[in-house]
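To start, the structure under review is shown below, and the notes come after it.
A single protein chain has been omitted from the complex, and every remaining protein chain is retained in its original position.
For clarity, chains are labelled A, B and C in written order, and residue numbers in each chain start from 1.
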Amino acid sequence: MARLGINQYGKAETHLVRVVRDSAVHEVRDLTVSVALSGELEAVHLEGDNAAVLATDTQNNTVSAFAKVFGVVTPEEFAARLARHFLGGPITRARVEVNEVPWTRLSDHAFTQSSREARVACVIADGDATFYASGIAGLIVLKTTDSEFHGFPRDRYTTLQETTDRILATSLTVGWRYTGSAIDGDIDYDATYAGVRDLLLATFADVHSLALQQTIFEMGKAVLERYDAIAEISLSCPNKHHFLVDLAPFGLDNPGEVFFAADRPYGLIQATVRREDS
Amino acid sequence: MARLGINQYGKAETHLVRVVRDSAVHEVRDLTVSVALSGELEAVHLEGDNAAVLATDTQNNTVSAFAKVFGVVTPEEFAARLARHFLGGPITRARVEVNEVPWTRLSDHAFTQSSREARVACVIADGDATFYASGIAGLIVLKTTDSEFHGFPRDRYTTLQETTDRILATSLTVGWRYTGSAIDGDIDYDATYAGVRDLLLATFADVHSLALQQTIFEMGKAVLERYDAIAEISLSCPNKHHFLVDLAPFGLDNPGEVFFAADRPYGLIQATVRREDS
Amino acid sequence: MARLGINQYGKAETHLVRVVRDSAVHEVRDLTVSVALSGELEAVHLEGDNAAVLATDTQNNTVSAFAKVFGVVTPEEFAARLARHFLGGPITRARVEVNEVPWTRLSDHAFTQSSREARVACVIADGDATFYASGIAGLIVLKTTDSEFHGFPRDRYTTLQETTDRILATSLTVGWRYTGSAIDGDIDYDATYAGVRDLLLATFADVHSLALQQTIFEMGKAVLERYDAIAEISLSCPNKHHFLVDLAPFGLDNPGEVFFAADRPYGLIQATVRREDS
Partner (left out) sequence: MARLGINQYGKAETHLVRVVRDSAVHEVRDLTVSVALSGELEAVHLEGDNAAVLATDTQNNTVSAFAKVFGVVTPEEFAARLARHFLGGPITRARVEVNEVPWTRLSDHAFTQSSREARVACVIADGDATFYASGIAGLIVLKTTDSEFHGFPRDRYTTLQETTDRILATSLTVGWRYTGSAIDGDIDYDATYAGVRDLLLATFADVHSLALQQTIFEMGKAVLERYDAIAEISLSCPNKHHFLVDLAPFGLDNPGEVFFAADRPYGLIQATVRREDS
């Protein structure tokens, strides 16, 4: 009666540092790699037969060996190489996600890790096709003005005051998927990543916000307009509320100067922006 | 050219405690509630027009008011009541997730929080339909024997030794969806939750494991066989590796006695078990 | 001109599971061990000379080997054995802290981890002396009434209303130090741990609270009165604020029924209670 539904398995969060030391000026890539495989895996679920189950330990070893042999040209290229490798036999679909955290150079061989953000690459190999996506995790932004919120419906549980000037802050998790033609690998992933990141920041800064939904739609739209190779972009944004502190009891006004930064609850705004024709 | 794709928004992680103090013996329910709404929301994304956007602050207020007026019969009932409330006008789909952490009674009005686990209820109201799901987050289990792992393929990157006796440990995230007929509300959610939890633990303990995949399939299967109202169950399980420490350099053997509990990487095993006919 | 001041080093957070499998009914101890050594360590700081520096990797190995050879009678005994071992030569002081998380038995060899709390043992070996301390991390408690807070001073920045009925909730971190005579090892650490824990919970439940400070003093006092071997006890308690939600805008009263559980900021109340003569 019970049947196996959708399933996958793999080694998650292999954390590797790859050093390139061909010259006195070392390079360092800091990667956390997660693999998820699926395919003809009924036997292991129903009978405990592991004949089709490439051990997650082997996957871990493979990540290390590939880091040595092929290096990390881009996280996307590295993920794709691994995903294609794991396909075959019972494995008909392989998903590899790479999170890279940046290190800033201090000297030829010393570095500091200045950023909270991670660059993300996610590649799915499925039969003959290979699908590429890229993203950013933890892009934190805040604006101190040029953000309004009003015109929302008022029901019996509404107490929020309308405002024409508030702090808008979020920590963006962004992912974008490349169009079919881009799959062929003729994308400059490094340049695209840097360009998308700049565009997201510039748009956040420039758009006069009437709602976080509007801001993130504009951010996504700007990316699609600039990058033909991107088919769609998804943004997930906690509205990190900054509440104006009421200082009136102390005989003080507070014209947008002192805010309490709340942890929870938070608004969570999520949208995908896609090409008309995709 | 840019078009709005899939989107939702809402207040996440409203953390409330509801006290029932009708008698000297108080009851306490500790809930974290997340709301996500979707529907006709183009105007706010494209033009910043909030006429359709029930403020997340209003959602937060509504959760509090409903906790007062209706109390918390079950997390499922509470989630459903909220989800149905938010439907209407431009909002065509409402998802409400409730995480409840248990408190153990010390006296008439004092409690201690003994468990890491959360009970989860997730209800989606979509037009006339209301879909119920329940789950458990953080059900941690370990067995010290009766777990084998062998017969896996060996490629050039395989170094893992086969074993007929290892520690198997995981932290289960489990969710189950009820069948159509169950939606009508004739389910005893409290009893089902307790029963499923017991069955998961008993099955984990009883099944001689040849692979974590087999163990979780058996766990899901046992639940489906016992509970007709459950259509499918999904289990997500990090394989929390416990490596046998090599004590030979110190002249000591280690017949399954001392293990290093690793943090990362970990295997991640995920499967859904569903009814043949669902 | 620059001089080495106070210093220590060691391996932190070695996470081991020790299985006792002498019979079909297995026992499991889940320990995280941190070692800190100090002594004549100028040479390594000033010249990079490691002759006095027992590698932290060796410390890690030693923890594993001791777990095999001696087992874990109590966390205190295990910590003491390690601390005494590390003394000698340049090392004149060794501090070993053991955090143990409990597992609840499901069957002869299966377990579930039901608790958030950790039992803590901390032993310092210093020359001929060995000092023992025990503790609890993460003992979470809440009472729904029998807690007041009033009579506090009001200055120009005071807006808090006085209350004769509030929720009181905290997550206790507790540590107690044994008296000199107790160092000899004639203490039943397991019974003392269980007894202190019960006494802390019972006192929290029983004391009518006028301030969290008063509650924790009473908790500490109860422990000292019951256990002669305990010289002093320290309690660190975040006041986990539960704010009564204002439901008046919705035409609802709220007589101690619906509370918002805040994350930050929180009061932090810390006190040591000690024997008059210690």
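As a working rule, a contact is a pair of C-beta atoms (placed from the backbone, for glycine too) under 8 Å apart; a residue touches a chain by one contact, two chains touch by 3 or more.
Everything numeric here is computed off the predicted structure, so don't read it as measured data.
Among the residues C:Leu106, C:Ala229, C:Leu244 or C:Ala271, only C:Ala271 touches the chain that is left out of the figure. Counting the whole complex, the residues of subunit B in touch with the unshown chain are 156-157, 159, 249-250, 263-264. Although one chain is hidden here, its contacts on subunit A can still be listed: residues 14-21, 26, 28, 30, 61, 64-65, 67-69, 103, 106-107, 109-117, 139-146, 167, 201-202, 204-206, 242, 245, 247, 249-250, 252, 254-261, 263.
Residues of subunit C that touch the chain left out of view are 1-15, 34, 36, 41, 44-58, 60-62, 65, 89, 149-155, 157-160, 209-211, 213-214, 216-217, 220-221, 224-225, 232, 234, 238-239, 264-276.
Going forward, only the chains that are shown with their structure count from here on.
Among the remaining chains, C is positioned farthest from subunit B, on the basis of C-alpha centroids. The busiest chain interface, judged by C-beta pairs in contact, is A-B. Matching CA atoms, the turn from subunit A to subunit B amounts to 180°, rounded to the nearest 5. Measuring from the average of all protein CA coordinates, the nearest chain centre is that of B. Centre to centre, using the average C-alpha position, subunit A and subunit B are separated by 23 Å. Contact with two or more other chains is made by residues 157, 159, 264 of subunit A.
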